[in-house]
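See below for the structure under consideration.
The chains shown are only part of the set, and none of them has been moved.
Just so it is clear, A and B label the chains in written order, and each chain counts residues from 1 on its own.
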Amino acid sequence: MTTVIKGGTIVAADRSYEADILIEGETIKAIGPDLKGDTVIDAAGAYVMPGGIDPHTHLEMPFMGTTAAETWESGSFAALSGGTTMVVDFVIPGEDGMLAAFDAWAERSARQASGDYSFHMAVTGWSEKHFDEMEKVVARGVNTFKHFMAYKGALMVNDDEMFASFQRCAALGALPLVHAENGDIVAALQQKYMAEGRPGPESHAFSRPPEVEGEATNRAIMIADAAGVPVYIVHTSCEQAHEAIRRARQKGMRVYGEPLIQHLVLDEGEYFSKDWNYSAQRVMSPPFRNKSHQDSLWAGLAAGSLQVVATDHAAFTTAQKQFGLTDFTKIPNGTGGLEDRMPVLWTRGVETGRLTPNEFVAVTSTNIAQILNIYPQKGAILPGSDADLVVWDPTLTKTITAANQKSIIDYNVFEGIAVKGLPRYTISRGEVVWSDGQNSGPRPGRGKFIARKPFPAI
Amino acid sequence: MTTVIKGGTIVAADRSYEADILIEGETIKAIGPDLKGDTVIDAAGAYVMPGGIDPHTHLEMPFMGTTAAETWESGSFAALSGGTTMVVDFVIPGEDGMLAAFDAWAERSARQASGDYSFHMAVTGWSEKHFDEMEKVVARGVNTFKHFMAYKGALMVNDDEMFASFQRCAALGALPLVHAENGDIVAALQQKYMAEGRPGPESHAFSRPPEVEGEATNRAIMIADAAGVPVYIVHTSCEQAHEAIRRARQKGMRVYGEPLIQHLVLDEGEYFSKDWNYSAQRVMSPPFRNKSHQDSLWAGLAAGSLQVVATDHAAFTTAQKQFGLTDFTKIPNGTGGLEDRMPVLWTRGVETGRLTPNEFVAVTSTNIAQILNIYPQKGAILPGSDADLVVWDPTLTKTITAANQKSIIDYNVFEGIAVKGLPRYTISRGEVVWSDGQNSGPRPGRGKFIARKPFPAI
């Protein structure tokens, strides 16, 4: 059983060219002119690109006393509908440790996911048990460990814990990831704003200023450098953090930065709505920033000092957000984006000339596949690669609205944004899982876990 | 007639993997396991990489009253022996204009070259004739125009000439290249040192300090930005120039920087030899710098703020150098490097851990192929690519010495450097043109001119 994608322009990270793609089973069999197959997918007038990879999601995450409402079923299908064929979700260990949490995540995802997925593991403390479990986690196909410098009293680790874990990563050939905000200062500022009688969502932004993120980014980089390991900074939202990353890279350090599509296009003005719900729906960490930071992030993607665009998809309903009605520190942190990342980035990045189509592919798929050591199984259009593909029609348009979204959530932070450039088809390991204008739906259980090998230990 | 390269690890810019390569005629036909062909090339234990591209040579260049001694015959063979399968040489127009110079270059190269080649065209003044000829030069397959901000009274163009030419490049879909040193200040400093009775080669370095290069780099970038065109800075030798490039890239400008292998490993101490010949042989522009600049350049290659390693191969004999015995300003500027670029870069870059093998491929071949718009014909190992390949044996060693070099010149600026990592075979469009330990020799006339299409006009 073979499929041919015919008549499109293949857009890879390194080049664009006209060719057909022959898919046999789940993988790409051949690329070239005039290929034939049992089924034909029409790509005329379209770009054929590697399926998007969103390396930063929190589906059904237990957090802040509730659970992210986006399920693996709804989330992974929303992703496919937007051209994203793989997500990497963060496993957050509870009291039973990393392996138990891994199992819980694996169970939920295996049962529900329509597209492929993989895991990062969070390191939320330090002990001999952590040391030991990390090796077992690597053996299960996870080569990335997440560290929170914020969420004091909950997920936060301090500098010596982080240093210990980073050294362990180096020994295991794993890559440390960091949520970089100074948790001590955030906690103190939160108290301050509450004490001053300012419990609204805007205080969320005030209590997490860009300097707090820049500082932590700079600190994480120093600690990684001392540990002799590269480091990946998640949700780089501001010039201060980007500056720290650039400064390190200029010294030859191996540091990666990941802006979110939200921070690229939305700004702090969102927190000043008179509608509490509207603002609370936008509460995430780091918060949206002053517009001037957006230029910095876009330039970083073009210059290569930032490498990946993600979403930090952690979607809570308005009802859940209202847990924080009288106390902004109780608003569950997180927004959606999984479904809209690629159309919004194309519209605001490629259509405006900021990014080339090849750079679009690099930052949505290829770079992260290389960073996560799953390239060219994912992130590439090469013979032997998984046939995770998107037939991208640059003439398709829509206006984003929660009313029509695949996400389970009752709002959308991109509401009203008109996008140009959407998937005509999304293909996951050879199967068409989304067709524009057709009545596609989730296919729970067809998504597979993608194990990732460690890098050579340092 | 087919050839298979068997048993090697293919190293491309984006990944490393084990596979054989099937060559049919001049191009790569297939890549995969267990390929078969009429002839077998043994790559066991070796890396198979795209042949090197040196985008900055001056073979048989008329300059400073003489002609660079390295011929197309000797130079292109020296290149092959070091793993470089293509050179891009600078056509310098004389009084008869660009087209006449193009013809002269084409004649010399076609007759002598063993490997492939292409041309950049220099713009050394500005007039309607220049405006008109540029279009014809593009039609002949040249998409890059070189501008000299130094060599006052000779090749130098001033700011409005450069701006006019850059705008013309934008309209033609061509990329401007710049030799960035402030020619006014260099000329004045040269006079000053001569007037002070300091005619030795060390005054060459003193009269071209890093600030003079940094300034011109910064200026060229501003002019390109005003013209709305990317810009490529040749022979970026110092932190000051690199800083200007980084600063521009951080703003989203499209700027490229090209360190030379010489500046990556040699320093200004070379000019303080008691042996006049020794120092004069090292006279080139920009001059070698203080060691601290080397860290900046290496970090730039790792970070992506610098993209290409070249040689500026412009080789004059010691006898020619002696034209400047009593006046350093008359020493023909230029050194060799064509033959040693790749082994020296591997030894000092990859063996030391500064660069990955993939980054090595990127900066010696793939990046410049993309920048020059000849990717993936060159710079790639893909079906359909020219079979320009090097079977790189990381265990081969030698000590560089002029006594054994293929270059025609009577000295070598890398004399005495022990390299580890050398071509076992070099293959040019399917033919083995260099085998380690065999008695390979030049094959004048087999090299072909590689035409390059313009980019879409801006």
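Everything below uses one rule, namely that a contact is a pair of C-beta atoms (placed from the backbone, for glycine too) under 8 Å apart; a residue touches a chain by one contact, two chains touch by 3 or more.
Being a predicted model, the structure only gives us computed values, none of them experimental.
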item: Per this structure file, total copies of the shared sequence (2 shown); value: 4
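Going forward, only the chains that are shown with their structure count from here on.
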item: Centroid spacing, where centroids are CA-atom means, of subunit A and subunit B in whole angstrom; value: 39
item: Residues of subunit B touching subunit A in the complex; value: 13-15, 31-32, 246, 249-252, 254, 295-296, 298-300, 302-305, 354, 366, 370, 375-376, 380, 383
